[in-house]
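All protein chains but one are shown at their positions in the complex.
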Amino acid sequence: MKQLVTTIIAVTAAVVMSLSATAADKLKVGFIYIGPPGDHGWTYQHDQGRLAMENTLGDQVETMFVENVPEGPDAERTIERLARQGTGLIFTTSFGYMDPTIKVAKRFPEVKFEHATGYKKADNVSTYSSRFYEGRYVIGQIAGKISKSGTAGYIASFPIPEVVRGINSFLLGAQSVNPDFKLKVIWVNSWFDPGKEADAAKVLISQGADIITQHTDSTAAIQVAEEKGVYAFGQASDMAAFAPKALLTSIVNNWTDYYIARTQAVLDGSWESTDTFGGMDMNMVRMGAFNNMPDDVKAMAEATTASITSGELHPFAGPIFAQDGSQAIGEGEVLDIGTLMSMNWYVQGVDDQLPQ
Amino acid sequence: MSAKIILEKRHNASPMMRYLSPLLAIGLTVIAGGLIFLAMGQPPLKALYLYFIDPLTSIWSLQELVVKASPLILIGCGLAVAFRANIWNIGAEGQLLIGALFGSSIPILFGDWQSPLALVCMLLLGALGGALFGAIPALLKNRFRVNEILTSLMLVYVAQLLLDWMVRGPWRDPHGYNFPKSVSFEGWHQLPIIIGNGRVHMGIILVILAVVILYWMMTKTIKGFEIRVIGGAPRAGAFAGFSQTRMVWFCLLLSGALAGLAGIIEVAGPVGQLQPSISPNYGFTAIIVAFLGRLNSIGVMMAGLLLAVSYLGGEGVQIELGISDKTTHVFQGMLLFFILMCDTLIYYRLRLLSSMPKLTQGGSLP
Partner (left out) sequence: MTGLEAFVLTVITASTPFLLAAIGELVVERSGVLNLGVEGMMVMGAVCGFGAAHLTGSPWLGVLAAILAGAAMALLFGFLTQILITNQVATGLSITLLGLGLSGLIGSNLVGLPGEKMQPLNVFGLNEMPILGTLVFGQDPLVYISILLTLGVAYFLYRTRAGLIVRAVGQSHQSAHSLGYKVIAVRLSCIVFGGCCAGLAGAYLSLSYTPQWIENMTAGRGWIALALVVFSTWMPGRLAIGAYLFGTVWILGLYAQAWGIGIPSQFLSSLPYLATIVALILISTNRRLSVVNTPASLGQGFVPDR
C-alpha cells in the first residue's frame, strides 16, 4: 500500500512537471467532433482540415481534439475543458454544440470560438458553414443528363433546412436539363446507419431510381449502387475508392482554407466575430473528379461549376415553383438568405411529403 | 492424482468480501487497464493518472463530476431496487426521454408561466412521464406475462423516435430557423445553480434525497424486506403472502419515475432545452452503476461517482495522449466483469481440491 502511495505521488509530480514544461508561446487550437475522425464523412473532413492547418502553420500551433462528443449535457463540459486547457481558439463542428458553445464563450471571453452550421453569434463566437447546395446543383444536373428513367433516389438524414436545401437544389439542377425529372426521398433518421442506408438504396432502386444520392455520411448506399449497376454520388469526402464504376463525382467539404485563415487571424490578432457562409467561390465546397460519364456531360458539369464559382449562376434563381404549384420566386430574382437558412418546403417534382 | 479448484458455498455471506470485492474489482480493472495502455504503446502510469486521479484534482472538475454522476445515481438507485426484486428494467433510457418530454411541456406550452411552482410541476411531470412509460412493461408483464427485458428495451427505440418527432415537428422553436430544438428554457424553467457560476444545480439535492430515502426504505421498512424476500426466494415470498404482481408494478413505476426525473433534471439543468439528443446513454450506463454499487443506494452513489471519473478521465486521455474514447467503454465493461467475478467470492469460497479416492462404499462414517 505504501508503495502504491509513493508511486502515485511520484507519478503526480512527474505529470505536473511535464504539463508545466509545455511551451506557452504556441497557440493551442481545440476541435470538438461529433463522430470519429475515421468516419470518411463529416468529421473526417474536419480532421483533414485540422491536420492541414497544423502542417501549414507548423510550430506556431498545437492542435487537440475530442471525438464522439454527444450533443447533450456532455458538450458544454468538453468545450469548457478545452478552454481550461489553455486553448486560444476552439472549433465546435456540429449544430448541436451551438448553445453549449455560447455558454462557455461567456465564461471565457479571451478565448475565440468558431461554431459550425449554427446561427448564434457572440463577440468571441463566429459561425461558419458551407453552401453545400451549390455542389448538389451540379450533381443534380449530371443526374438529369445521365438518368434514363428520369427518377433519382435521395437518402436523407433529418428534415433540417440544410438537408431540404440540398434536396431542392439537386432537383432544380436536374430539372434545368430535364424538366420532368422526379425525385423519391427516404428519410433514415440518422446521419450514420449503413445498414439502413443500404436498405433504403435498394428500395429506391427497385422503385425505379437509377441514380442514388445521399445526405448521410456512410458509404453504404454507393456500394449498393455499384453492386446493382446504377450511378451514385459521394458525399462530404471523395468516395471513389468505394464504387469505382458507379461513382460519378463527389461533393467535397473543404475546411482547410477556412481553418488556416481563422487560426492565422488569431495569431495576427486580427480575429473578429464573423458569419461565414462559404461556397465554391471560397473553395469551401469542391467537386471531386468527374468519372464514368460522357465528355459532353463532363463539360457541362465543369461549366456549371465554373459559373457557380464565379457567381454567375445561383442555384436558387427564379422562377421556382413550390411543391403545391405556387410560385416561390419569380423570374430574375434569387431566394434570399433568410428563406434559404430556414427552408422547410419542397420545390415541384419531389415525390414525398416533407415531415413537418 | 490431479487437483482442481472448486467453488464451495459459504454458510453465510462473507461480510469482509462484501466490502473488499468492489475494491478488488477496481484494482483488477486498473491493472488490466494499465496493460491495455501498454499494449497500445502509451505510458501506462501517466494514462492511469489522467484517467482516475486527474479528474479529482481541480474544483471545476469535481463540480463537473457531480453533474455527470447525478443522473447516473438517480437512475441507478431506482434500478437497484428493481434488480433486487429480480425485475429487469433495461429501458431506463426510454423512461428518461419520456420524462424529459413530459416535463418540458410546461416551458414549451406555457412559456409565460414563471413561478417556482412551474419548476415543481416540471419535475413532477417528469417523474410521472417516466413512471407511465415504465408502466407499459409492467402492464405487459402482469397482464400477458411478456418478458420485461425485451419490452422495456424495445420501448427505448420508440421513445427516441417520439422525442425526435416532437422536437423536429410540433415542439420546434418557432424562431429557430426550423432547426431541431425547442425554445430555450429561462428563469424558473431552469434548475437554479447552487455553486457560483458552475453547473452544479438544485437537482443534486433531489439525488441525495432519493439515495437516502431508498436506503432507508430498503433497510428499515417492510417494503424493503418484501423486495429482498421476493428477489432472493420468490417462493418464500409467495408463502409470506407477498404479491409478485404488485411488486412488478412497484419496481417498474419507481425505477421509471426516477429515470423520468433524471430526464427532466438534465433538460432543465445542464442542457437547457429539449433537443433530439439529451442523454449520452445514461439509462444504460446506470445499469452498470446499479451492479457496481451492489444494488444498494449508498453503493450506487459511489459507483456513479466512479463512472463519472472514468468519463472525465476518458476525455483527459483523449486530449493529452490522443487515446480513443472507446477505452472508456472497455473500462466500464471490464469493471462490471470484475465486480461480478469478485462477487462470487462473497457467497462462495475457492477451495483447492485434490481428487483423493473417496470413501464411498462400505466405510462406516461416524
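A and B label the chains in the order they appear, each numbered from 1.
The rule is simple: a contact is a pair of C-beta atoms (placed from the backbone, for glycine too) under 8 Å apart; a residue touches a chain by one contact, two chains touch by 3 or more.
Only a predicted model underlies this, so the values are computations on that prediction, with no experimental measurement involved.
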Inset, instruction - Among A:Pro109, A:Gly195, A:Pro294 or A:Gly311, choose the residue that contacts the chain missing from this document, as touch is defined above. - result: A:Gly195
Inset, instruction - Kindly state which of the options B:Thr57, B:Asn147, B:Thr219 or B:Ser243 is in contact with the chain not pictured. - result: B:Asn147
Legend entry - Option touching the unshown chain, where A:Thr93, A:Thr219 or A:Gln235 are the choices: A:Thr219
Inset, instruction - Name, in rising order, the residues on chain A that touch the hidden chain in the full complex. - result: 36, 38-40, 44, 153, 184-189, 192-200, 202-207, 218-220, 223, 227, 241-242, 351-353, 355
Inset, instruction - Against the chain that's been left off, what residues of chain B make contact? List them. - result: 6-7, 9, 88, 90, 140, 144-147, 149-151, 153-155, 157-158, 161-162, 164-165, 169, 287-288, 291, 324, 326-334, 336-337, 340-341, 343-344, 348
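Assume only the chains that are shown with their structure count from here on.
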Legend entry - Touching residues (chain side chain B, partner chain A) in the complex: 45-46, 49-50, 53-54, 60, 64, 67-68, 161, 164-165, 168-169, 177-180, 184, 197, 199, 266, 269-273, 275-280, 311-312, 315, 318-319, 324-325
Inset, instruction - Using the touch rule from the top, collect the residues of chain A that touch chain B in their complex. - result: 7-8, 11-12, 14-15, 18, 30, 36, 64-68, 70-74, 76-78, 80-82, 84-85, 95-96, 99, 107, 119, 158-161, 189, 341-344, 355-356
